[in-house]
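Here's the structure we're looking at; comments come further down.
For this view, one protein chain was removed and the others were kept in their places.
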Amino acid sequence: MTDTAQTPLWEVFIRPRNGLAHRHCGSLHAADATMALQAARDVYTRREEGQSIWVIPSSEIVASDPNDKETFFDPAGDKIYRHPTFYDIPDDVGHM
Amino acid sequence: MYSQGLNGQNLDVNETPEFLAAFQARIDADEKIEPNDPMPAAYRKTLIRQIGQHAHSEIVGMLPEANWITRAPTLRRKTALLAKVQDEGGHGLYLYSAAETLGVSREAMTEELLSGKAKYSSIFNYPTLSWADMGAIGWLVDGAAIMNQVPLCRCSYGPYARAMIRVCKEESFHQRQGYELMISLCNGTAAQKAMAQDSLNRWWWPSLMMFGPSDSDSQHSDQSTAWKIKRFTNDELRQKFVDATVKQADHLGLSIPDPDLVWNETKNDGQGGYDFGDIDWDEFWKVVKGHGPMNKDRIAARKQAWEEGAWVREAALAYAEKQKQQTAQQVTA
Partner (left out) sequence: MDVANANVDIPNQASLISQLIRLGDDHLVLGHRLSEWCGHAPMLEEDLAMPNIALDLLGQARALYTYAGSLENKGRDEDAIAYNRLEHEYTNLLICERPNGDFAHTMLRQLFFSCFMHQYWQQALSSTDENIAAIAGKAVKESDYHVRHTAQWVIRLGDGTDESAQRSLDAVQQLAPYVNELFETDDIAAACAVNKVLPGPSSIEAGWNVQMSDILEQAKLPMPEYQMGQSGGRQGRHTESMGYLLAELQFLQRSYPNMQW
């Protein structure tokens, strides 16, 4: 028995219905892409949750480092001029 | 539910008092902890143990009910039971995935289950002896599980909380199908009603034991509560379960096998609740330590499935490897 050999892990993304983006819903194990797609269908769409499935080897995902959080994301915090509420428009102009 | 190795997860954290205080502050502020976040080793270890146990319980929990799929008395009941046991496999899968985000593989967790090192819910070490047990398990065991699981949807660890939301959503039909099954037995012949009562008699106390040892004896509770891995104590959840279940038994016309069960209006801060008899903790520990009626059989069944499945898993990997090499050759040719 070669239980040291591990069946690869895949991340599953599902589009609940057309018009919506694919959304991460979980992961599973499969030896290759075809089986991963079928397993995703059998595991994650038993209650009509999906119209489309993506599977991606977990090892292929590149993620940002939580330690980079301040550098990456804090600088956006004070750019309030990107938001509509930054601009004053008289009420009688109506919705804009 | 993310890759175990996203970005080469660094598991070493220098647990200075400042780090631990900052981590606790995040938890206190109801922030979720995500897989790549630095976390105390003990937090990681506690989660791996708890999520692993939870996953194992789902997987072992398939066996007592699978025992009756081929004997289900109608096609409607058969399909419902099969779908339910399948769901349990799915729940085990979601939970293993959540645990894998903490840096432990499903294979390693499986080995721990099969070697007896990892625990699972003691309830599944009792045998399913009659069709009514399919009703009692859905009603009582899933009912108790829901009490335990709903608070876990707000657990501080993101992947566990997300897995539990999915589990709870799917599980909502499990208890209902069990109770409906009990109703049809209790509305049936005397023999059917006796079958239902016998089943309640056998499953009642083990169901109360599902909430774990009494708060005074639970070694993991305090720290888990501080980390918001656990939101209610064992005894709180057990009381809630008893209070909810007694009137359901009344509705069925079944009697709960506890002579000490009595309404006490001072309980639950004056809202009232049931006093109930002493749980046989000797039996609980005996089963937890591997000496219940079905411990050996359950593990043997899992072991057999795992070992007899090895050649299938190996073949799938070997085929994938061959395909990869063929594609590589085509590219270089």
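We just call them A and B in the order they show up, numbering each chain from 1.
What we mean here is this: a residue touches a chain if its C-beta (ideal position, glycine included) is under 8 Å from a C-beta of that chain, and two chains touch if they have at least 3 such contacts.
Just so it is clear, the model here is predicted, and its values are computed rather than measured.
The chain not shown here is touched by just one of B:P35, B:G52 or B:G92, and that residue is B:G92. Only one of B:T16, B:T74 or B:Q271 touches the absent chain when the whole complex is considered: B:T74. Only one residue in the set B:S172, B:Q304 or B:Q325 touches the chain that does not appear here, and it is B:Q304.
Residue positions on chain A in contact with the hidden chain: 7, 28-31, 34-35, 38-39, 41-43, 46, in rising order. Residues of chain B that touch the chain left out of view are 59, 62-63, 66, 69-79, 82-83, 85-86, 89-90, 92-93, 96, 106, 131, 181, 184-185, 187-189, 191-192, 301, 304-305, 308-316, 318-319, 322.
The rule is short, and it goes like this: only the chains that are shown with their structure count from here on.
Each chain gets one centre point, the mean of its Cα atoms, and the points for chain A and chain B are 27 Å apart.
The touching residues of chain A, when paired with chain B in their complex, are 1-3, 5-7, 9, 11, 24-32, 35, 43, 46-47, 58-59, 61-67.
On the chain B side of its complex with chain A, the touching residues are 1-7, 34, 36-38, 86-87, 90, 93-94, 97, 100, 105-107, 111, 163, 166, 170, 307, 310, 313-314, 316-317, 319-320, 323.
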